[in-house]
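Got a structure for you, written out below as structure tokens; questions coming shortly.
The complex appears here without one of its protein chains, the remainder shown in place.
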Amino acid sequence: MSNGDYIPPRQSALGQFFDSMFLLALVFAALFAPIYLGLAGGGKTELAIADKTTWTGLGQNPVMQAGWEKLGYTPETAAPLIASRFDYSFDLIALGVTALVVIGYFLLVVAFSKSEYREVIAERFGRKTD
Amino acid sequence: MPDISTLNNFQLLEYGAWALCVLFGLWMLFDTIKTDMAYSDDVLISSREGEIDDALVIDPTHQGGHR
Partner (left out) sequence: MSQTTAIHGEKISLLRVLGPGHVWALGVGIVLVGEYMGWNFSVGKGGAIAALIACWVAGLLYTCVAMIDSEVTSTVAAAGGQYAQAKHIVGPLMAFNVGLFLVFAYTMLEAANAITLGYLVQTVGGMAGATDAAGEALVLHDKPFIVLTIMFLAWLNYRGVYATLTFNLVITAIAFIAIIILFFAVKPWTGEVLKHNELLTGLPYDWIGVIAALHFGLWYYLGIEGTCQAAEEVRSPARSLPLGTMTGIMTLLIAATMTWYICAGLMPWEYLGQAVTPLFDAARFMDSMPLMVLLFIGTIFSTLASANGCINDASRAWFSMARDRYLPQWFGAVHPKYRTPYRAIVFLVPVAVLFAYYAPLDQVITFSILSGLLGYTFMTFNVIMFRRKWPLGTIQRGYVHPMHPLPALVLLVLCGATYFAVFLGYGTQLMAMMLFFIIASLWFHFHRYRYVRRGDQFSMPWPRPQGDY
């Protein structure tokens, strides 16, 4: 070990506790926020079906009807499942923003990693100018 | 119509499952606390990447008994 090595400070128990709690809070915020704000899976629409009380009205052939009945469904209980559709119409701006965020994230991580990696290599193999 | 005995069995099953959850949870919690009090932190976090097994047997009463 050369003298120039970085000596990290020792983290206090309280500091460790705060760091853990911060990460935990961040995890729950990120993962539960979409669910609680009702934004998750929001991209759903309903097909307009005139007759929701008969299998033919729901557009089901006899084989499908037999399947539903085998699974314990009636036309009334099956109707919400049959009518539900994902809404794939999307906003190009939203797509662009999402793409930028994903790409930006990776660029950010790689850039920061590179600067940190230089220090690691410098400590491990010595400075290049040496 | 549902019969009463099945219902009771179901509730029994559920309460049994909850009881087991609490049991496993408390077991882990108590053992964690017990272990944390019995050993110093420096010993507990002394493991290093890639070190071999023998160096990690730090509980003398269990040395070699885990194979």
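Read from first to last, the chains carry the letters A and B; within each, the first residue is number 1.
Rule of thumb we're sticking to: a residue touches a chain if its C-beta (ideal position, glycine included) is under 8 Å from a C-beta of that chain, and two chains touch if they have at least 3 such contacts.
The structure displayed is predicted, hence computed values, not measured ones.
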Residues belonging to chain B that touch the chain removed from view: 1-2, 6-7, 10, 13-15, 17-18, 20-21, 24-25, 27-29, 31-32, 35, 38-39, 41, 43-53, 56-59, 62, 66-67
Touching residues (missing chain, whole complex) on chain A: 1, 5-6, 8-11, 13, 15-17, 19-20, 22-24, 26-35, 39-44, 60-64, 67-68, 70-73, 78, 81-82, 84-88, 90, 94-95, 98-99, 101-102, 104-106, 108-110, 112-125, 128
